[in-house]
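Here the complex is missing one protein chain, while the rest keep their positions.
Labels run A and B following the written order; every chain starts at residue 1.
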Amino acid sequence: MAEGIHHYFEELVAKHEGILAILVTDRDGVPLVKVADPKVPQNALRASFLSTFSTTAEQASKLGLSKNKSIVCFFASYQVVHFSFLPLVVSIIATSQANTGLLLGLEKEFEETVKAVKVVVDGV
Amino acid sequence: MGCCFSSEEDTDGQRQASERDPLLGGSSAPIANGQRPVDDAHNHSSGPISRTDEQSLLSRILHQTAHKVIDVSSTEPHSIERTEYMERSRQYMSKLSAVNSSTLHSPTDLPNGVKVPQSVLASDPIPQGDIAFAIQAAKGADASLSGFHVEHRDELVVQFESSS
């Protein structure tokens, strides 16, 4: 059924304008699900880039604003939104013109799916 | 997701620190150098403390401080070995097949709609006044946002230096 999950995220990417890639990874950046458009910069798909979120979120949780849930990073032509489902992390890579509010709202949409994935890979 | 200036209220009863509270108390008067050890001794011990107690106390303080401090130098990601990467992603692949596909339904966003569309279609279009009102509201919001900027009120940096 691995194709089912892959297909689910493929649909998400296709449905929303501006999304280039969605990745579900563990805290070290090892991908569980990876759906990427060829236009996405390859550096953004590397484990070393994706794993920065889990360490940064840990530090950001100390800001006195309680636990960190998501981080949005804006770059010149891309934006990256990370969601914390620790030990899993969902990263969305989109163009800088994409609707950030919509991307943040996606969390509600894939929440259940990611939780289902989380249960299965628990203990790896 | 909250708003730009929402100051979200906590409904869990107990009030947690809000985003407008300073991280460090404003009353951080410089502490005189000689004062601190005496303070600590008074606060943390009742009676004479043995050497091991003191050690554990110190290490606990060190541990707590390290836990609270935002350490940007530690954000260097620990990269994992290529072989481990391959091994783990292979493991995930096999595990993923166990995910129940019935949970993968996408929620329907469309509301139920109207049972008698005739009445809606036959009803008067939205009044001109409402349209003018929406235009006015948007213009006003745009105008009031022109003066929108962060006001600097409190010191961003709290001085910790002790007066010696």
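As a working rule, a contact is a pair of C-beta atoms (placed from the backbone, for glycine too) under 8 Å apart; a residue touches a chain by one contact, two chains touch by 3 or more.
The rule we apply is simple: contacts and distances are computed from a predicted model.
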Seminar exercise, completed: Among "Late endosomal/lysosomal adaptor and MAPK and MTOR activator 5", "DNA replication complex GINS protein PSF1", "Translation initiation factor eIF2B subunit beta" or "Ribosomal protein S5 domain 2-like protein", UniProt's protein name for the complex chain that is not shown is "Late endosomal/lysosomal adaptor and MAPK and MTOR activator 5"
Seminar exercise, completed: Missing-chain contact among B:72, B:122 or B:141 belongs to B:141
Exercise. If you put the missing chain back, which residues of chain B would it touch?
Worked result: 1-6, 111, 114, 120, 126-127, 130-131, 133-135, 137-142, 144-145, 147-151
For this session: For chain A, enumerate the residues touching the unshown chain of the complex.
Result: 17, 99-105, 108
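One rule holds for everything that comes next: only the chains that are shown with their structure count from here on.
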For this session: Flag every residue of chain A that touches chain B in the complex, lowest number first.
Result: 1-2, 4-5, 8, 11, 26, 28-33, 47-48, 51-52, 55-56, 59-60, 62-66, 101, 104-105, 109, 112-113, 116-117, 120-121, 124
Seminar exercise, completed: The answer for chain B against chain A in the complex is residues 1, 16-17, 19, 21, 23, 68-72, 74-80, 85, 88-89, 91-93, 95-101, 103-104, 106-107
